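Excluded from the complex is one protein chain; the other protein chains are retained at their positions.
Up next, chain A:
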């Protein structure tokens, strides 16, 4: 296939990709729901399609952070991002809270509570770190304008 150089056609291609992505997502969701109805609730979650759906949604949300950072920067008054250690403390707090909740619901399995807490901490820290990096980058871009 020839590489498209025309900017208008690139935009059309992007719109087509968006439609195909939407169709694919609805299709995967329909298959997962159908599997849950036919083979029980856990079968749907165990399906690799569900993993693909969750991973692609997470990737989309991470990529979309760049858009959120721009919207936040233009809506709110320009200010320096909060220090990074606050994000670490916040992530740690979420991790501990979730670990505690899981421990309190199932006291016989402290290891799984610990692992869940660590997973929550890492997930929150990763997303906060990306947001912090984007905000800092935006802030330094704004400083260049002054």
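Worth pointing out:
Definition applied: a contact is a pair of C-beta atoms (placed from the backbone, for glycine too) under 8 Å apart; a residue touches a chain by one contact, two chains touch by 3 or more; residues count from 1.
One rule holds in what follows: contacts and distances are computed from a predicted model.
UniProt lists the omitted chain of the complex under the protein name "Transcriptional regulator" (options: "CbtB-domain containing protein", "L-lactate dehydrogenase complex protein LldF", "Transcriptional regulator" or "Putrescine transport system permease protein"). Although one chain is not shown, part of chain A still touches it, namely residues 5-9.
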